[in-house]
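I have a structure I would like to understand better, so I am pasting it below and will then ask my questions one at a time.
Left out: one protein chain. Kept in place: all the others.
Note that the chains are named A and B in the order they appear, and that numbering of residues resets to 1 at the start of each chain.
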Amino acid sequence: MAKKVLITDDTAFMRMTLRNVLEKNGYEIAGEAEDGQQAVDKYGMIKPDLVTMDITMPNMDGITAIKLIMKQDPNAKIVVVSAMGQKALVIEALNSGAKDFIVKPFQPDRIVEALQKVSSTS
Amino acid sequence: MEERKIDSNRLDVLKELANIGVGNAITSLSQLLSGEKVDMDVPAAFLLPLQDVPASLEGEETAVVGVYIEGKGDVNLTILFVLSLESAANLISALLPGSAGDFDEMGISVLTEVGNILTASYLNAISIMTNLQLLPTPPEVAVDMAGAIISTVLAEARVIDDEIVLLKTSLNTRQTRIEGSILILPDAGALEKIFRILGLT
Partner (left out) sequence: MISMIVDNTEIVKVKIADMAVLKDNGLIITVGLGSCVGICLYDEISRVGGLAHILLAESQQFKSRDGAVNKAKFADTAIPLLLEKMEKFGGKRSRLRSKIAGGSQLFVFKKTNISVGEKNVETVRRTLKKLNIPVVGEDVGGSHGRTMRLYIDSGRVTISTVGKGEIEI
């Protein structure tokens, strides 16, 4: 069965790009969130298998959202997809519970590879 | 207040920071454009009276696209990515296959995301060099006269000292025909901090 993914990014363009890449590779897009708060809310509702998470977003940033989702579900599988590659931030995201960190702009393969790796672990 | 002295030595350091930062940003833009070569000018660093900042963009009354982002954290910077209308349309259609390059919701979101990626790459480089943490605010896009965009950015970012440090780099691509400028306005306090870290005080 196709894995369900929740895409989180504040720009419609990036959500569309991620959707295209993931759908092409056999994932089902269960929902899209435009900021951290929406991601937290939608995570609870749709219980996706995987989450992609941007960091710089209005209302609630991605780090805060990761922490809140992990609190809801310690088994949540979140992959950060952000333009911010600063070391301290990557470490903070991983410490907060993210499983991988992809810096934009990305190669489509890199996203697919990361999601495969994360979803194969339980 | 002590007169803010920025000697040529310090301007050189700023240029080098801009060079590496913008170089990083341009690498990201090139990746977005499927590897197309992006050319950039050597960054220029200016110390300008506040009143003359709008004139640093040619044609204050010309309509342009401005993507405005603040880098916040250990130091604060204001970043403005400026594109001609034609270049912005070319950029949108290059990244959105089949699009006519309109400034509709999806078009604006392309510009937002490009601004986000360029700025973040820039800030990532600055962060590595200075060990300072800097996070960008979500980008804001405006399509209007250049003078109005830049003066609004000055007011919004409260960059209103009598003298302003401005770093400017121009970039262009041949195939997709994109021409733009990246303006960086560090807060006065930001410069002091950066200079101190780099051992220049």
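One rule holds for everything that comes next: a contact is a pair of C-beta atoms (placed from the backbone, for glycine too) under 8 Å apart; a residue touches a chain by one contact, two chains touch by 3 or more.
Only a predicted model underlies this, so the values are computations on that prediction, with no experimental measurement involved.
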- Note on the structure: Which of B:Y68, B:F81 or B:Y122 touches the missing chain? It is B:Y68
- Checked against the full complex, the residue among B:L83, B:I126, B:L154 or B:I184 that touches the missing chain is B:L154
- Touch with the omitted chain, as defined above, among B:E16, B:E140 or B:E179: B:E140
- Item | Touch list for chain B against the chain that is not drawn | 1, 50-55, 60-61, 63, 68, 108, 112, 138, 140-142, 144-152, 154-156, 158, 160-162
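Simple rule for what comes next: only the chains that are shown with their structure count from here on.
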- What whole-Å value do you get for the distance between chain A and chain B if each is reduced to the mean of its CA atoms? 28
- Message: Taking the touch rule as given, give the residues of chain B at its contact with chain A in the complex, in rising order.
- Response: 28, 31-32, 95-96, 105-106, 109-110, 112-113, 116-117, 119-121, 123-124, 127-128, 133-138
- Task: Name, in rising order, each residue of chain A that touches chain B in their complex.
- Result: 10-14, 16, 55-58, 82-89, 103-105
